[in-house]
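The structure under discussion is supplied below as structure tokens; questions concerning it will follow.
For this view, one protein chain was removed and the others were kept in their places.
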Amino acid sequence: MLEALGVSRRYGWRWALKDLNLSVSPGETLALLGKNGSGKTTLLKTLAGLLKPTEGAVRLSGQPLSREARGRIGLLSHEPMLYEGLTIRENLEYFARLFGVERKAMMTRVELLAGTLEMEERLDEPVRVLSQGLRQRAAFMRTLLHTPEVVLLDEPFSGLDTKAVERLESVIELMRDLRDYIVVFTTHDVAKAFEVAERIAVLAGGRLVYEADVQNSSEEDVSAALDGYSGGSG
Amino acid sequence: MRRNERGVFGWLPVLTLVTLAFAIFANFFIAGTDRLQGPPQRIFYIHVPSAWVAYLAFFLVFIFSIKYLAKRNPDDDIRAHACAEAGVVFCTLVLITGPIWARPVWGVWWTWDARLTTTLILWMIYVGYLMLRAYMTEPEQRARFAAVMGIVGFLNVPIVHMSVEWWRTLHPKPVVMRSGGLRDLPDSMHVALWSSLLAFTLLFVCFVRKRAQIERLSARVEEARAAREEG
Partner (left out) sequence: MRRFFSVLLAVVEKDLRLEWRTKESLLVMVVFALLVLTLFSFAFGPGGGSGENARAVQAGILWISFLFACVIGLSRTMGVERESTGFSAMYASPADPSALYLGKVVSVAVLMGIMEFAGFAVLAVLYRADVWKSAGALALIAASATLGVAAAGTLFSAMSARTRTREVLLPVLMFPVLVPVLIAAVKATEAHLGGGGWPDSRDWIRLMLVYDVVFLVAASMVFEYILEE
């Protein structure tokens, strides 16, 4: 269980997140929707332990997010977090060592991920020469390299063509079925959220303004929640 | 300022003013003129207390920096910042009064004396600290980085002092006339020195409190402005 308990986070002088409560259970996929600047990315980074909440706390299986706990989380952020001068394989080897993945386990893992994402032939190309879509897939491999229990994806579908999106979706679904993964991803695309996620949450002005299971919700409701919030009294 | 906030600290500026006035009086009318150095020696009562306050300030920056990293209370960051600023002011005072004193007594503006040189390097370190703060915008990150600088900078003080002292002793030393140890001072000079030390320390506390207060207010203004822009 991944929980945000009364999380507030100040960024500069404004509050990017304000008193936010959220919990995701194992096996569940949550889609975070919100306009630009609504705090989606900040929330994701806070859940990953990359940002410390100014107030409140994030807990993973009841424990505060320690350094060791960060090893159970995989984050795909806007930033590539890959070294341009290294090949994909070298990048992955480096991160595997930071995450303490054994060499053998890492090799099989890389083969598996490369197979699923159709990246086998690209592994030895430097990141520098890769297209946006290939980089996104390489970053995705980095995210899943250490078999995290919690997978946090920031706009995973942006910059990809339709085929790549389908592939990514199938990977996300696969992960969810294989093990009790917790998946949280942000997106602009309401339809996509309904397609992939089981639960939808809408952020506006750093607050949670809407939360519902997919079955009990409709795209109209979510769109209304997205538009309805004008940022006034909160 | 609201009236009811005047506790013990409320009267501090008044107390400081009184002590400062007495210290200046003691400097010029109670303390006798130094036999060897003459009137220029009187700058001693400004030079030494400034140095004491500067070192105290940088020590407090160190303490508040550690406290900030441990507790993440923004107020500790504000206090560290205020102490650093006041410290740099008093450190500058040391570096100005030093040469003014040195010129008539030793015949040169600057000697690479170990204490003076250490103070100069210290001044540079903490000017760097203030510049680091000035060049950062994200308050939370700025607080963390500044705290790291405040800790590392202070840990350096003894090593800097040691290295500069060795550096000087391995060279022919300029003839430095020291006015004996503290014990050799006549009582009248003691009065001037200690009252001045007290006055400068109180002044420092006033500065830091005022500076921290201003910083807190400006943080509130920034926050309110950010909130208004959003809403």
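As written, the chains take the letters A and B, and residue 1 is the first residue of each chain.
In this text, contacts are C-beta pairs under 8 Å (C-beta built on N, C-alpha and C of every residue); 3 or more make two chains touch, one makes a residue touch a chain.
Small disclaimer: the values here were computed from a predicted structure and weren't measured.
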- Consider the whole complex, including the chain that is not shown, and state which of B:P49, B:G87 or B:G153 touches that chain. B:G153
- Which of B:M131, B:I214 or B:A227 contacts the chain that the document leaves out: B:M131
- Message: Which parts of chain B face the unshown chain closely enough to count as touching?
- Response: 69, 121, 124-125, 127-128, 131-132, 135-137, 141, 144-145, 147-149, 151-153, 155-156, 159-160, 162-164, 166-167, 170
- Item | Residues belonging to chain A that touch the chain removed from view | 45, 48-52, 67-71, 73, 75, 77, 79-86, 90, 94-95, 97-100
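Everything that follows uses one rule, which is that only the chains that are shown with their structure count from here on.
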- Whole-Å distance, C-alpha centre of chain A to that of chain B, is 49
- Task: Using the touch rule from the top, collect the residues of chain B that touch chain A in their complex.
- Result: 72, 137-140, 219, 222-223, 225-227, 229-231
- Task: Spell out the residues on chain A that touch chain B in their complex, using ranges where they run on.
- Result: 10-15, 52, 54, 205, 231-232, 234
